[in-house]
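Below is the structure I would like to discuss, written out as structure tokens.
Shown here: the complex without one of its protein chains, the others still in place.
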Amino acid sequence: MIRPSGRAADQLRQVSLTRHYTRHAEGSVLVEFGDTKVICTASVEAGVPRFLRGTGQGWITAEYGMLPRSTGERMQREASRGKQGGRTLEIQRLIGRALRAAVDLKSLGENTIYIDCDVIQADGGTRTASITGACVALVDALRVMQQRGLIKKVPPVRMIAAISVGIYQGVPVLDLDYPEDSTAETDLNVVMTDTGGFIEVQGTAEAAPFTPDELNAMLDLARKGIEELFALQQGALED
Amino acid sequence: MIRPSGRAADQLRQVSLTRHYTRHAEGSVLVEFGDTKVICTASVEAGVPRFLRGTGQGWITAEYGMLPRSTGERMQREASRGKQGGRTLEIQRLIGRALRAAVDLKSLGENTIYIDCDVIQADGGTRTASITGACVALVDALRVMQQRGLIKKVPPVRMIAAISVGIYQGVPVLDLDYPEDSTAETDLNVVMTDTGGFIEVQGTAEAAPFTPDELNAMLDLARKGIEELFALQQGALED
Amino acid sequence: MIRPSGRAADQLRQVSLTRHYTRHAEGSVLVEFGDTKVICTASVEAGVPRFLRGTGQGWITAEYGMLPRSTGERMQREASRGKQGGRTLEIQRLIGRALRAAVDLKSLGENTIYIDCDVIQADGGTRTASITGACVALVDALRVMQQRGLIKKVPPVRMIAAISVGIYQGVPVLDLDYPEDSTAETDLNVVMTDTGGFIEVQGTAEAAPFTPDELNAMLDLARKGIEELFALQQGALED
Amino acid sequence: MIRPSGRAADQLRQVSLTRHYTRHAEGSVLVEFGDTKVICTASVEAGVPRFLRGTGQGWITAEYGMLPRSTGERMQREASRGKQGGRTLEIQRLIGRALRAAVDLKSLGENTIYIDCDVIQADGGTRTASITGACVALVDALRVMQQRGLIKKVPPVRMIAAISVGIYQGVPVLDLDYPEDSTAETDLNVVMTDTGGFIEVQGTAEAAPFTPDELNAMLDLARKGIEELFALQQGALED
Amino acid sequence: MIRPSGRAADQLRQVSLTRHYTRHAEGSVLVEFGDTKVICTASVEAGVPRFLRGTGQGWITAEYGMLPRSTGERMQREASRGKQGGRTLEIQRLIGRALRAAVDLKSLGENTIYIDCDVIQADGGTRTASITGACVALVDALRVMQQRGLIKKVPPVRMIAAISVGIYQGVPVLDLDYPEDSTAETDLNVVMTDTGGFIEVQGTAEAAPFTPDELNAMLDLARKGIEELFALQQGALED
Partner (left out) sequence: MIRPSGRAADQLRQVSLTRHYTRHAEGSVLVEFGDTKVICTASVEAGVPRFLRGTGQGWITAEYGMLPRSTGERMQREASRGKQGGRTLEIQRLIGRALRAAVDLKSLGENTIYIDCDVIQADGGTRTASITGACVALVDALRVMQQRGLIKKVPPVRMIAAISVGIYQGVPVLDLDYPEDSTAETDLNVVMTDTGGFIEVQGTAEAAPFTPDELNAMLDLARKGIEELFALQQGALED
């Protein structure tokens, strides 16, 4: 089996995390997993959703979008269609859940952090790139919150990163790009925390059912890749 | 650890599958997992979505809904809100993917089978009950298709069933009901086929990350439960 | 003239009212008029619409829906279409008006009772079955309100029931089923109160105008049928 | 009992029908029932809805709207709310059904006549004024269709007119204006054809149930009023 | 060059402004520019949008609509389409901005004036007619506000009027009607105040780019026409 990109089975694409990518947001990161490019911003606003008012607790929520021509074929703009599709809603719910695992919401005060992940170029793995980039933007936003006096100190953050793995031509491979993703037998998205556990595991058999052994092989690959991502996040945050 | 229902950790709720529950649909099943009750219908229509026209292949798609007062607190009716929520879309996409794994779509001719899963009473596990019940309705619909001459013979069906498992008070348990689901540390939905593999594995850490060992313990429980479901489906179809 | 069902012109279908059909709602009734089956729930919530705030008065409102395959041909789900159709809105407005005639809204305190009527199987007469079943659910909800201390005592209820009548093959007939409804010359829905008057009279000439005499013949039939319904409601409430 | 307007119980308001009120529509009538003013247009378009294609039969459909400040309090514009309300849909469905009774749809060829009734000033009775005015616009549109060669001859038209009646302070009165309508015990809208029968009878008890005798008294009043309307329509069409 | 209407190049159509056209609104004007007819109402409501609450300042906003058959071909009703089109939103934003230039918003107290411009017959120039008519309705509404004690005195009003100009067959012409508008090379809408300056200048090259000289020639024509409109507004307000 030779991957279309020539990568080894356990090799990530070139990943980069560019902080302060746009200037208005409290956190703003361009994340690139090879040709997949996503702008992740973290925006701080006073106030929380109704169900949290008066609890002293904060909230983190996420929205996801793709520019119409981020893809090989132009997609209809969701704003002009008048609604977000099921895939979009599913992804933004996943991103929100993942980021809420990064920090104790009680430490935020009654503030909301909006995570916006906008794909400007897609080549597979946009949801996992989004989570990985957004966690860096979240840390930057927490630092700004502290500078502005919204919180006394930056609370402890469990870093969150995510990667896709799959079975491609019978072989477990790490970090699927679009040519792999569109033909893989199985596709698994894994979200982990740097304290060493799973936050989300979402596996789908596209062509054939998968076995517990295949699942475990994929999870091992994912763990390896995510550890590399934690190092890259760490490096970016130390710059 | 004592489960609120008093069940053993690896014990399903009382499950029943009532075929021919309503009379218009080609397949119509009331599925009950304890107090969770879902009407699953399979409706056959000539024609396929645009992207399949002219291919000779069929399609299976699903929609999911909850009656406003199927839950403890009345929910707003999605039809009057003017849109389906993210959770609804996520679930109906899951059901559709699961059911499409049951049968070779090429064997359906250019016909579409609409799966409708409508929850009339909810007590946790509505999506897994829906998949389990809908697969029985699908088989009935295929039989009607053959009777009507839409297909020459009923194609081979891989039975599909689904169950939720979770970590409740530190212990892996099978088939979460609402009191468990709302407080579980981890929630995992598993969809399998009777040919022995996974179709979907969706695990979410609600309170704390989970480990590979916990994941495997939950998958083992799920496998046990799903095998019981296959037997119940088989029994229902033989009546 | 022989009715498709073989019933006499002035004969209702088999009617049954099953209380406590689902377990979450304050009132929950499965009403069956022959093959027409509707789940009617009454849900109590604190608060009233804006125009009543501060008046001390309560409110009763209704919503109506049909499961997509409650009918012979699958209908598009209104939640996925993104709006309720005109027929749905017309029916739920009718149900709401009818039920508000059952009780003095001042006796409810600033609480709202939501009536949800969801058709799980349709064979004509869904709106009249809905009203008839919902009134029983309303009584159960009032009893729960009293048990919960929301109201001091159950206020006097004028029972409300409804039936359709029509001219079928030139003859006035009671309680049209779908084969009759779809070919009747005239269709009349009548809502009455057990204190003996009309709440709503809605007659439509489908094929030919109708005369005052025909109208009066139909009203007489309706009165007879509704009296039987009052007895059935009474019986159900005494169980 | 003295009516707010000083009219006799069986007296219509001043009614006028101004043909050719706007210049683009095939039929265009300003109908005034006292201070209620509605522009009714009939627009002819080639083609019919999908369910009639290929049948050779035509279609008549109606839409209804109110200018935001046609009423005492400004209403939100339905176009900016993003949907038509239940009352609007109910009224336009009524107008459409009523007008379809005016002419044999087979005589129209595969053409659609759109009836638009737009209330520019409201003082009660807008739906009945709309039907009465729209029928005149329909006749004008049929004449234009014949001039344009869309139909060989103007088909026979059963004139349709409508009026509201009610019980006001215990007395049946004809043609309710807004001060009466908003306080009437019962409100009944009646649509008739000049061949002498009822097309629609829609009665609602607002404050107290009504009896068969009251219903018959109201129907008698309606018949008297509608006959006057037929004469006014006739006069307008002969101008 | 001969204009389709036979008018001189610098000649307005017959313009009329009919005050008190409908009876509910605080200001209600029928404005006619030849065959273009628009009902302009000004409605006063207590309260302001959120961004002005507590400032003591008022607000003026506008909505615009066309009756479906105000035009040569019937347009789909925006209320039934479920949204206002881009052209509608663009025009109502223009009307709102123009009218807000008429009066110091601080002088209104925390009240909102809703301007509704509804085209009942269209023959080009509906937006400029709307602005011209709405300014008269606004003055009437201010007078009513003073009578009702909402404001102590009618604040100073800069009258606002608007006209379209264009290049038609190479010649600058004033007040385009539909036959001119649909074939003009350039179309320019000009809004002015009677204190002598421009409020809005919106020019669009339809067929060929236009030069600064052509722009100035058109602006001169517009100024001449708008001065005539100021005189007509003045006359109407003195009646």
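As written, the chains take the letters A, B, C, D and E, and residue 1 is the first residue of each chain.
In the analysis below, contacts are C-beta pairs under 8 Å (C-beta built on N, C-alpha and C of every residue); 3 or more make two chains touch, one makes a residue touch a chain.
Computed from a predicted model, the values in this text were never measured in an experiment.
*Asks:* Of the residues listed, A:Arg53, A:Arg69 or A:Lys106, which one is in contact with the missing chain?
*Replies:* Reading the full complex, the residue touching the unseen chain is A:Arg69.
*Asks:* Any idea which of E:Ser43, E:Ser70, E:Thr193 or E:Gln233 touches the chain not displayed?
*Replies:* E:Thr193
*Asks:* Looking at A:Pro4, A:Gly56 or A:Gly82, which residue reaches the missing chain?
*Replies:* Missing-chain contact among the listed residues: A:Gly82.
*Asks:* Which is it among E:Val38, E:Leu150, E:Val165 or E:Leu219 that touches the chain not included here?
*Replies:* E:Leu219
*Asks:* Considering the whole complex, which of E:Arg97, E:Arg143 or E:Lys224 touches the chain not shown?
*Replies:* Candidates E:Arg97, E:Arg143 or E:Lys224; residue touching the omitted chain: E:Arg97.
*Asks:* If I consider the whole complex, including the chain that's not displayed, which of E:Arg19, E:Lys83, E:Arg143 or E:Lys224 touches that chain?
*Replies:* E:Lys83
*Asks:* Using the touch rule from the top, list residues of chain E that touch the missing partner.
*Replies:* 83, 85-87, 89-90, 92-93, 97, 101, 188, 192-193, 195-205, 208-212, 215-216, 219
*Asks:* If you put the missing chain back, which residues of chain A would it touch?
*Replies:* Listed in rising order, the touching residues are 22-25, 28, 35, 37, 39, 41, 43, 45, 63, 65, 67-72, 74, 77-84, 88, 114, 116, 118, 120-122.
Keep in mind that, in the parts below, only the chains that are shown with their structure count from here on.
*Asks:* For the Cα fit of chain A against chain C, please give the angle of the superposing rotation, nearest 5 degrees.
*Replies:* So the angle, rounded to a multiple of 5, is 120 degrees.
*Asks:* Between chain C and chain D, two touching copies, which fits better, same or different residues at the interface, with half of the numbers shared as the threshold?
*Replies:* Same: most residue numbers at the chain C-chain D interface appear in both copies.
*Asks:* Using mean CA coordinates as chain centres, what's the gap between chain B and chain D in Å?
*Replies:* 50
*Asks:* Please work out the Cα centroid separation of chain A and chain D, and write it as a whole number of Å.
*Replies:* 59
*Asks:* Would you give the residues of chain B that are in contact with at least 2 other chains, written as numbers and ranges?
*Replies:* 82-83
*Asks:* What topology does the chain touch graph have (line, ring, star, complete, other)?
*Replies:* Here the contact pattern is a line, an open path with two ends.
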